[in-house]
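For reference, the structure I am asking about is given below.
Note that one protein chain of the assembly has been removed; the remaining protein chains are unaltered in position.
Coming up: chain A.
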Amino acid sequence: MNEASILLFIAIVFSVLVIYWISIAVSLVYRSNRTARLNKIELTFADVVSRYLYNDPANPITLREINTTLKNVGIKPENKNNIQFLIRLMIRTQRTILGSHFYKLQQLYTQIPPYGVSIKKISSWSWYRKARGIREIYEMNQSQYFDEIFKYRNDKNIYVRREAQIALVVFLGWESLRFLPYLKRNMTLWQQIKIVEKLYDLYPKPELKWLHRAYKTEKLFGKKLIMRIIRKYLLHGEIGYIIDNLNHEDYEVRETAIYCIQTFAVPSATMAYIKELYDDIPNATQQGQLLNYIFENSDIDLDFYMKQLYGKNEDLKLSVAEILWNNGHKEKVQEFYYQQYPKSVLNVG
């Protein structure tokens, strides 16, 4: 390698390093400016919201002033990142406030930017942007876009339809249950819990008319969702629906029914019916769970327990023996075990 090629090599390496340093410097300056801009937007938004919620009669803030102020800090249609940041701030703020000021805040949100950014996301080909757009719309309660969202309730993408179904609950409340029989795709356990929690947070007063309409659903996830709603709202008058599903042919529906019935105490006539259903449950583990419920919520029914003691499943027999033994019927348990070994001799002393 001669001198010229070494110099060339050094020049190339040096140029690469210079480019590298310049890109780092540009990145640092950009990040610093960006952070300053975001802080400014956050501060301005905080100021605007506080002045709107607590408007000083001596110096009132107008909507025009709010929009101009936001525009001056960079909330413009062409600055999509700034608008996205503002949306996050709006949602975050809305989550921190309750009561009359919450509604006042919602009123403000309908009158300030973000220039329909969320609804534009719904037309995106990306499922992530679509789901995010739906979420932003319902979080900010922009009910004018309800029709757009409604059509995604059966979307093939799980996240899109999940957000669309939650939007239905947010906008329609209990009435959204009337669409339950017509949902085509499966609803995960997580989604069911999210719907129940959202409904409970936003619409704490039950409207049974819509619940009864939802009873028509044949979908297994629909049945599970209804039972979870009955449990969450402690609808004692509706526990018949849960009881009817205790012996459902599907394992998960039975599992949900057993889980939900445990929240309720039932009268003795209903408990007698549950005991009848007990034998129809084809899974021993679930029978064991129901047995615990029966034991904890009713008096000792000797006939019922004796029938189970002489049943087929060994684990269940053990549970029943334990119940009888601890509740004043030791002799019945002893009799049951002695008669299994009629010819054995006691080997004691």
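Keep in mind that, in the parts below, contacts are C-beta pairs under 8 Å (C-beta built on N, C-alpha and C of every residue); 3 or more make two chains touch, one makes a residue touch a chain; residues count from 1.
Simple rule for what comes next: contacts and distances are computed from a predicted model.
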item: Per UniProt, the name of the complex member that is left out, chosen from "Response regulator", "ABC transporter permease", "Thioredoxin reductase" or "CxxC motif-containing protein"; value: "Response regulator"
item: Which of A:31, A:92, A:156 or A:216 contacts the chain that the document leaves out; value: A:92
item: Which of A:13, A:43 or A:202 contacts the chain that the document leaves out; value: A:43
item: Hidden-chain contact residue, picked from the options A:56, A:299 or A:314; value: A:56
item: Residue numbers in chain A that touch the chain omitted from display; value: 42-43, 45-47, 49-51, 53-54, 56, 89, 92-93, 95-102
